[in-house]
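One structure, as structure tokens, below. Some questions next.
One protein chain is absent from this view; the other protein chains keep their places.
Moving on to chain A:
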Amino acid sequence: MNKRILIVDDEPNIVISLEFLMMREGHEVRVARDGEAGLAAVRTHRPDLVVLDVMMPKLDGFAVLEAVRSDPDLAGTRILMLTAKGREAEQNKGLALGADAYMSKPFSTRDLVDKVKELLDRT
């Protein structure tokens, strides 16, 4: 049950909470604080799942998502979009671009943990 999780978010406190939650579930966690670093980390560390924020400096979450999805080497990387923009249009855009799940902030930690579990179990 030991999976690699990448957290990409620029809000330090949110990163801390996500890191805590994922580590508590026994996953190996890496953190990136902006889109570019996030994409680089996806390429080098090949995480099983990425928790991806949308509004970030340098490269936004959608751009990271698109880049990952267009790279055949990275197929199988599950992506959970997490954003403070809760509009439906945003959700649809994320899902259309190939996100596996979409949650809006503020999120329920239980739901988040369940959703991560569900996505990882899909294999």
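Keep this in mind: a contact is a pair of C-beta atoms (placed from the backbone, for glycine too) under 8 Å apart; a residue touches a chain by one contact, two chains touch by 3 or more; residues count from 1.
Just so it is clear, contacts and distances are computed from a predicted model.
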Protein that the absent chain corresponds to, by UniProt name, given "ABC transporter domain-containing protein", "Aralkylamine dehydrogenase light chain", "histidine kinase" or "sn-glycerol-3-phosphate transport system permease protein UgpE": "histidine kinase"
Residue touching the undisplayed chain, where the options are A:16, A:40 or A:95: A:16
Contact footprint on chain A, counting only the chain that is left out: 10-14, 16-18, 20-21, 24, 33-34, 55, 57-58, 84-87, 104-110
